[in-house]
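Here the complex is missing one protein chain, while the rest keep their positions.
As written, the chain order gives the labels A and B, with residue 1 at the start of each chain.
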């Protein structure tokens, strides 16, 4: 097996039924050369700030740096330290990337049937030209080949953007982020833009919160001693992001209840929080209040508001203690979006300038809550399948659940959410193939006509993301109304 | 595109795989000429009261009058006024149906992939013989053709019933409805019957409630000053409906908890409500109590009890203020039917005369709650997929989820829920084709034999609705046992 030539099926993701497959191929031919629009992801802007930037070694890039990969290896008994992850307090860990890489290759079968396995195979074969399946036997050869490629100009981040045809790439950045890397990239002709992600500023009860407020004050250049000043500072940063090309903000939502507070109460709570006196329950109410304020600001500055809902962060508390957050141990929970989004949608859902994109990890809300809401409120678009669900079957379940109620034109297109830049193409490849196949089946069942199939394939592959995230509008920066 | 001949795929809804498709065709041939039974819908009885009645103009019929259509147009930014809908306070709105129709035709692509799009296409092509797709270009020609047809005797409501082969049509009517229109229709040989829908009488805290009680008193001819008298009046109306051919009652359920109150408490609450002193929470408890009473009455008079559960009405409160209810802004919520239906099913689920049909907007309850409950309690049948879910994929998900646990014989068949009468046939057409295709696939996988496939196709198309709603029994009116 390990010595077979490893190849990509040119019909991957397509249905076996010949008439569907042949139509899927045709639709895919219509879209496969369209540019990529990447409105949400986690690739760092500094990778594009100068021509000389390079990606790290294969183990760091594909294993230690990717929670999708190390979480499943851990689930089969490997300690995080064995995968190169560093405990907070220091402590021993594997420092040899080649050793980490071997552990991964020996267990590559664990990724059979997973989107991670498919993305990695597509990336290794299509992007890097590898012809051997990862295994104990091939591990060292693959490491050498990848390591050599990754330091070459051909695989530099800027070169990959160009090779993949990425037209627009949005990074994810905290409120106080410097935006120089984005400006450097743009100066080189790349449309790499920031996304305003102020989660840290919303968490009143977090021990780090006051330090974050101080950093915010330093960046905006005025004191932030009241809620009014805080809102002004946030507004200023949104504008700075917009001027640096941002078209969107992004927000994690841990409680679906998005009711605003009375503004006097909010101001009073903010003052107490500065004095270190806010409780976790109060922090949660403030978080909801601030999301409401973010929506209000979005009606002014036109930044598209993204909500990522339904993840219980840091489920494994022992792991949180030892390694900190973002260790792949966030787990979805059910949420009531019908009631939760009601205050926000009642207030702003009919505003022309407001646009809300909701991503969820609770697939039961697709057909029950999100599609019906999007089929009524003009401001709402459905975010693409997220995280555990941006897979072949996840995409199919999403389309099955939402299209009949919301149609195609309320869908926000695809976000790749990539961390390892070389896998970005593979993720779009799976989306485009799977949507084309889904549309081909619809057409072959007589449920849409040929024109609608082509139109929808192009929309899902390209137009929806551009339109939803106002990519076409970015050269006309949004002006606040006040 | 707009000038292509617009045609219906004779194999629409069928699977592409040839062996499934050919069997689906055979099964469909077995059922396509069976009469239609329509046990629940929203077509007005007055349309059948006299031969001269006509349907309204195309825009009023298919756009302004159909929440499925105007909700999605609104979701893409059209104001309700632009679609001809009248604000409560008066105010401007589009009064030219042709202008409304043009807005719809220009945006017909928005309905790609939706059941509404499929129903409308089927209706326009099959029922009206149109050969052009709606578009900016074709809008006026289509309006003229439809408008001309709609005033002709060939498209009169009675003529459509006959052409569609509708054997039994149940309308939906408030408790104090006059039933003369139904009697007129019946006198002309049409089986158009009312359905007892007393929702308004259950809502103690509604400002209109006392007026409704007074109207009820006027209709029954005795004073309704106590719960006892109220129950007697309701019982009398149920009987009047049954005498006018009704075989069923229908109820919206906003809380799944159907526990009855202590009867003294209920009587006392009723008295306070008459004095205008019931709180919303009390109103909700009373609603549950009355549903329990309705079930008890159903064991006496044999009216089939329908529950429509899981919709949060009037989600968009600004819209409610401006336009009132029923504006397409009801949104589903999750509900616990296992615990919620327990009091009712414990009390009456084993009663021979009681029959309960439950429709839900929360598809997760199909396999988890409703099918297991229906697979135990004799009185319970599963209502067909409802509202957002009476689509090709919605029907498939329903059958996938319920048949393995409850079998075919616990399914209540199809209700079309139609508002625009001409689309009634299209909705049954989608149901019949999709169920036949689903059965064909089951048979081709060796999971049912040929006999079961034919038997089940006929049951789902026709027998289930007749049997569930006691249509065959209607000439033997139910006698109360007391």
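Methods note: a residue touches a chain if its C-beta (ideal position, glycine included) is under 8 Å from a C-beta of that chain, and two chains touch if they have at least 3 such contacts.
The structure presented is a predicted model; accordingly, all values stated were derived computationally and were not measured.
Participant: Have a look at A:48, A:111 or A:124 and name the one touching the chain we're not showing.
Facilitator: Of all options in A:48, A:111 or A:124, contact with the hidden chain holds for A:111.
Participant: Any idea which of B:166, B:288, B:374 or B:464 touches the chain not displayed?
Facilitator: Residue touching the absent chain, from the options given: B:374.
Participant: Can you work out which residue in A:11, A:106 or A:206 touches the chain that's missing from view?
Facilitator: In the full complex, the listed residue that touches the missing chain is A:11.
Participant: Out of B:45, B:392 or B:406, which touches the unshown chain?
Facilitator: The missing chain is touched by B:406.
Participant: Decide which residue listed in A:60, A:254, A:346 or A:364 touches the omitted chain of the complex.
Facilitator: Touching the chain that is not displayed is residue A:364.
Participant: Footprint of the hidden chain on subunit A, which residues?
Facilitator: 1, 8-9, 11-17, 71-72, 74-77, 109-115, 118, 312, 315-318, 328-329, 331-334, 361-364, 388-389, 391-394, 397
Participant: For subunit B, which positions touch the chain that isn't shown here?
Facilitator: 17, 19-20, 334, 336, 338-339, 342, 345-346, 349-350, 352, 364, 367-369, 371-378, 380, 400, 403-410, 441-442, 444-448, 451-452, 455-456
The working rule: only the chains that are shown with their structure count from here on.
Participant: Centroid of subunit A to centroid of subunit B, CA atoms only: how many Å?
Facilitator: The computed centroid separation for subunit A versus subunit B comes out at 40 Å.
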